Structures are given as structure tokens and as C-alpha cells.
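With one protein chain removed, the remaining protein chains of the complex are shown where they sit.
The block that comes next holds chain A.
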Amino acid sequence: MSLDPSFVGRTYPPTAPYQVGREKIREFATAIGAEEPAYHDPEAARALGHADVLAPPTFPMTITMSASRQIIEDPELDIDYSRVVHGDQRFLYTRPVVAGDELVCVNTVEDIVARGGHGFLTTRTEVSTTAGEPVVTVWSKLVVRGEG
């Protein structure tokens, strides 16, 4: 699988806003067994200086994974998703995601490398509020396995 290196540096239009719900954060925290009160109880979150319940550190992925379909499903890039495995994942937080946030993702193709018959695609997603306040930057490296 060879990925076209000329896509490096390409930035896609902002995604439609994602409304972060309190119950979605609670559901996610429960699914990973995270019991800290600030993930579940608005009062506990306010005591830490947040407007509402905050999300565990990997929660932003639930938003960016769907947003990154812009790249994964870009017909010009032509990725066979059945051959994709997740290589690396990294988050750099300005602040935690909080219930009530309305978030927009801007995806950029940061790097494309071919090695050992496999393609390596690194995407960077800048997640910010609709008002333009930066929240978290998310990097994903996807490995597109070669045939055979």
C-alpha cells in the first residue's frame, strides 16, 4: 500500500461542531471504570474549577476518530481501511474536555512514510471550541499494512 506523500501538510475544512454531553462523559468514564467524582458529579468538577463534569484523558478520541474519517475516507488518498492498524496515539492538552463544550476538529496530514512494505500515516487534529479556544491536540499514527 503506498500512500501519496504529496498529501503531507494538507489541512481539511473544520468539522461540524460536536456537542459534549454530560451523560456521554459519564458513560465513557463508567465504561473504562474511572470513578473519580469529577468525571461524574458536576459539583466535584466545579470544586476543581471546571464548569461541568470533565472527561478522562483519552475521551477526545471518541470525537477525533469520527472526525478523522475526512482523511481516512478521502477518495484521493485511497486508504484500504481493512488493512489499517493503530500505531501510535498522543494527546497534548490545553485543558480537559468538559460537558457543554462545543468542539470543532481541524485535521492535518502531518506525515506519510513508507517502510517495509507498509504505509505510515500520521494525522494531527486540533480540537478547539466553536469560539476558537484551543482544548487538545491529538496525533494518531495509522499503519496501512502491505499486501502479503
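Just so we're on the same page, contacts are C-beta pairs under 8 Å (C-beta built on N, C-alpha and C of every residue); 3 or more make two chains touch, one makes a residue touch a chain; residues count from 1.
The criterion applied here is as follows: contacts and distances are computed from a predicted model.
K.L.:
Assign the chain not included in the display its UniProt protein name, restricting the answer to "Galactose-6-phosphate isomerase subunit LacA", "Peptide ABC transporter substrate-binding protein", "Allophanate hydrolase" or "Acyl dehydratase".
P.N.:
Choosing among "Galactose-6-phosphate isomerase subunit LacA", "Peptide ABC transporter substrate-binding protein", "Allophanate hydrolase" or "Acyl dehydratase", the correct UniProt name is "Acyl dehydratase".
K.L.:
With the missing chain put back, one of A:61, A:103 or A:135 would touch it. Which one?
P.N.:
Once the missing chain is taken into account, the touching residue is A:61.
K.L.:
What residue numbers in chain A mark contact with the hidden partner chain?
P.N.:
Residues in contact with the chain left out: 24, 27-28, 30-34, 36, 38-39, 48, 50, 54, 56-58, 61-62, 65-66, 82, 85-93, 95-96, 139.
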